[in-house]
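With one protein chain withheld, the remaining protein chains of the complex are depicted in position.
Right after this comes chain A.
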Amino acid sequence: MFPETAQCLKAAAPLFSQTVLLKDLSRLSTHGGGSHLQARRHLSISRCLTTKVRPVRTPRERVEIPGLEAVTYGEKMHYVPGLSKPFHPQWERSYKDPGHYRSPPAHEMPLFKDRSCFVFNQRTSALEGVLQALWLTKTKLIPSLPPQLLSLSENPANQIPDQDERVQNAIKHARFWDTTEERPGKERYSNTMMVNLLHLCATLQSSHPAIGRRIQAEKCSLATTWKRGEDLFQIRGQNGLLHTCMDPLPEVSGKQEVSDTADHVLETFYPVSPTINLQKVNVYKEEINCSGFRDDYPYPHAHTLFFLEGADANCKLRPDQFRAKMLMFTFGNALVRAQKLYGPQRVLDRPVTVQAVGTNGRIFQFMVFQLNTTDLSGDDGIKNQVWLDEDVELYDFAKVRPLIKRKQVKVPAGLAGYKPEVFSKFLSLYLHGAV
């Protein structure tokens, strides 16, 4: 909105009705630069439109003196030089209209606090990636999956009949057959592949009845708080796909290993502070601890979280940042459970274990997180543990058309380079706790 037009229109106030003028001025000024993309007919009173815009000085502050009331020209209905400008209080609707609601500024909100809080949400891209997430969650990283998990899938009783063939069919369905177009897009095939693999694992329910004590849930909101040093941290967001179970997962590492983590020193990354890239808020609910379910939910224990890289189209995370996001949300789910069961700020006798699988349709990241302590304020003491298997490829290529260079087929069409051990890891994570 041109300031000059605004001034002219304000001066010509008697020509138009007052309320229309103020409403339009305020509405047009809040639009800012939004609606100015197209050329608009500018209908105004005749005066030059291309003059330089003078900077608007803030109007003189109005001082109310109780004994002396200013004589205004409001009653005269027209401007009189010498009399002061009448003051009209901002009109407010007497009823609540959700279509025209302006939120108050941050410091007037009821939940405003002086102490700021750092929030990690689904779109946060941590600069230091997994290192930053490890520091924030006070965790020790073990770069491979625990061996007792891997041995689960080697047992022939735990394998699906025709496992390799069925998995390859599942991949082909997700990558080739699931569309009427030439090839399905990445979001679609990664989602379909996840669903297909889970379905394959669930076919073992006939031989493993404990699988029936689990349920899937999507888009449940997670919120939890913890203190680290002098800063307050929160995780808030919606979990993508969550498997919950009636019974908690057994702990992965024994008491000896847990007490050995006390000697581990967390890696810092000076000069970058661990709060970098986290959203700093002053309006938040203190001590919020919400798993997304009510307390009487029959499947309260989080078993596995599934993350898809293409879930949020606006947010593209690098592999390191994606793993950090997996770690933070797994930690969040474990922390919510622990705080509900045992209360805040203590070392847990029975560690809480949560698993996570992240994929982009071809490359998988497997994670097992064990929460040993909720006492996260200091840097010393028992740490949590995470076993992370990063960047395992389920297959090399899934090409619709073969890659031909110089009349030689480099990569044939169809599925190429399938690796069966990756699905056995997936299956062992799935069967953990049900065997």
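Keep this in mind: a contact is a pair of C-beta atoms (placed from the backbone, for glycine too) under 8 Å apart; a residue touches a chain by one contact, two chains touch by 3 or more; residues count from 1.
We adopt the following convention: contacts and distances are computed from a predicted model.
Missing from the rendering is one chain, named in UniProt as "Large ribosomal subunit protein uL2m" (options: "DNA-directed RNA polymerase III subunit RPC3", "F-box/LRR-repeat MAX2 homolog A-like", "Large ribosomal subunit protein uL2m" or "Trifunctional enzyme subunit beta, mitochondrial").
Contact with the chain that does not appear here is found for just one residue of A:S273, A:N289 or A:S377, A:S273.
Counting the whole complex, the residues of chain A in touch with the unshown chain are 2, 11-18, 20, 24, 27-28, 32-33, 36, 39-46, 49-50, 52-53, 77-79, 127, 269-273, 275-278, 280.
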